[in-house]
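Report on one structure; see the data block that follows.
Removed from the display is one protein chain of the complex; every other protein chain stays in position.
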């Protein structure tokens, strides 16, 4: 009988960056993420609520994403995941990272380098050390978004094999699924899937204390004359009802600051359907989305090195509400 | 082999009130809760995110609490709960409520009238109908708090029998447990237990969109010359890190407006210990707590009618940080 | 010897609207302005801090602006204004309005119908009646903005003749003035002047309690499916440092919700210069401004009836930071 591994939540990302000091300026000096560890070639960052590092910046010749990792409940779940990878013929291997000695890295069937870990060294959080909060006060990791030409099948796979549950989805008039929001932790998502050339990382998102902290992020970037980092927002999403801001880091990796979605713990929660061309879907207030948001993303590292090949989607065309 | 029923979250409360129009003024006109149904003797209320009613006010000759109910995952869980009640000799019966045709009412071993339901009629939420939000914009049910002389044993029972997990607790210098916060839904609590004469309902809490909405609640009560309803706060709790306000309704039932706690989904989340006399525990900013907050609560309906007898706690004395 | 009339602040606007019920829905039901008086053909509105009406909507066959009025310190100042109008040959007459029995209406040298009054019936304000605040809680009148091909000369005239003081201005590389912000009341402006085809009213602005109340305005419009009313923002202006939102009413009149500028009471306050193509000028965060914001405005009533003729500006071209 098949047992489904118990994935708890999105856990961390490892980003390749090409100039660590420039990235430090962006993530630490401007966005105020907290440095938990650093080494000559890497920075391990976290929000104020994170008891672990949640974003590693790793110096590399080219920008891209090394992997994206999920926290699982225990060692048994790692075993189940290894068995699943074996059974499906998915490339996989055991790796380790700082504070996470045992991590299963898998290339999912859609080309995404994902990792799973059950144990991580914990550190005292900074949540109530408000005197140490910096910048806009980023709080905790919330979710990732993968751009892929295979939204529908990939969504189904994560729901069937890994018991993700759907909160919302975007459907074209022809019944094709253009985007989906799925979760394990009981809010709107751990993983979003967006139609487009991919697989690529669309964005990596942190939870913020409130909408005003996101306004403060804009002000800080403006004060530092770094407004070109602001790609979209601030605004309120129709999908998720969250208040949001999208930024591009110095290597082009997209970061979302996100807050105030809703709870999805009820097992009979009925996924919310959005029509592709509903202007309130992207931004509840009707603001248009820049094209770059639909077209650009970060390359993903292939299992054997190099980048995962990307493919165009058969679902072509942008939503109408674009600038 | 024992299977543990899957409780999803706190679901609703049924309050006996002695003047329904006076209560309507407080809950609907001032606090802005939304009326989902009403009948000559009852009002069914909800927050903007609630897809079900979450607070029923029922006209009665005396004020008190009829029961407090948890949402469970499915019919199987109701069966397991019935078996548990049978096995432990707990008074129980099947009841129904508006929109909840099948509800198991149990008197827990500590005298608390609890109910469990798996199905409830759903209604379109008001979350994105901001044009219909009223007053401070109460969002969703969050938790209840029971005052009891048996905090430690009751906490253990809910953790052992119903798989609640602990997020925080308060301990005296002698190792006695004065309060505990336990949850099923992955934030700080569904159920808090506070030492004191009981069992009584200490408070019933709604989640608010942000701290400013709680400030707005204070302003609205002041505008309406109803500031005597404000018992404590606003402030930030040390426990839970939430921003809070405690109100007393016209019958003395205590309502908390609550926002911005943190996530507890990790299975190895280590409960946070607070020392009884740490002034930052109650209010992170050091504000003192009024005595009424420690001494007063709402009576609970006994299984056979009348009120559950209350007992003083062996843990006597108030924390030092009281006014 | 020339005495300069003492203008205190911007006082009110009278808007012609073509469907009073549709306008009432926008201003009262959605934006939450408070109705102080109403008659079959008119609504007199105010914010929660206003002790007088500050916006009159008057039913008319065509949309436009009847006049814009300033509060002056006393009767002597009205006399000085009448003498000034006489001396300069400006069309002027004595009029009255609801609550304002003695009002001097003048056509300024640039075609703008302005009125001046010293006395107005006062009413208890709603500032601390938070229980009566509606919608986003608009607080008080703040300023008007006139679009004109004569920014530089008009600015000088208001400064020389009426002792307005300058807080900020926008200058092209060639030293031409494209916009100016001038005030009497000690914040950034009572009157802004913007280059463009005119004279027309560019916008009429209310002060909001804080940035979150402006976010709430967006949410309310979205909830009511009225997002087409949102023309620009929310965002933070470079000029004025205010948090803003621009709306278009059902007749196209532009309303700004505005908050958090700064004080300009020092007599040696040095006006802040902005370069025309500085992207941070319009929105500190670098967001582009829609063309409609530069091109559209409300017609002004001519002294003898009909509309004031508008002229194109010699300063042609839009700032680069436009969409």
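For reference, chains read A, B and C in written order, and residue numbers begin at 1 within each chain.
Here is the rule we go by: a residue touches a chain if its C-beta (ideal position, glycine included) is under 8 Å from a C-beta of that chain, and two chains touch if they have at least 3 such contacts.
These figures come from a predicted structure and were not determined experimentally.
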Among the options C:3, C:39, C:263 or C:277, the absent chain makes contact with C:263
Check the options B:190, B:219, B:261 or B:301 and report the residue that touches the missing chain. B:219
Touching residue (missing chain; options C:111, C:238 or C:297): C:238
Residue of C:140, C:165 or C:189 touching the missing chain in the full complex: C:140
For chain C, which positions touch the chain that isn't shown here? 8-9, 49, 71, 73-74, 119, 122, 127-128, 140, 185-186, 209-212, 238, 241, 260, 262-263, 265-268, 270, 284
Suppose we count only contacts with the excluded chain; which residues of chain B make the list? 211-212, 215, 218-219, 221-222, 225, 227-228, 230, 234-236, 238, 243, 279-280, 284-287, 323
If the hidden chain were put back, which residues of chain A would touch it? 30, 128-133, 210, 212, 216, 219-224
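Heads up, the rule we're going with is that only the chains that are shown with their structure count from here on.
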Taking CA centroids for every chain, report which one is farthest away from chain C. B
Return the distance between the CA-based centres of chain B and chain C, expressed in whole Å. 49
Centre to centre, by mean C-alpha position, how many angstrom separate chain A and chain C? 44
Two or more partner chains touched - positions in chain A: 211-212, 238, 284
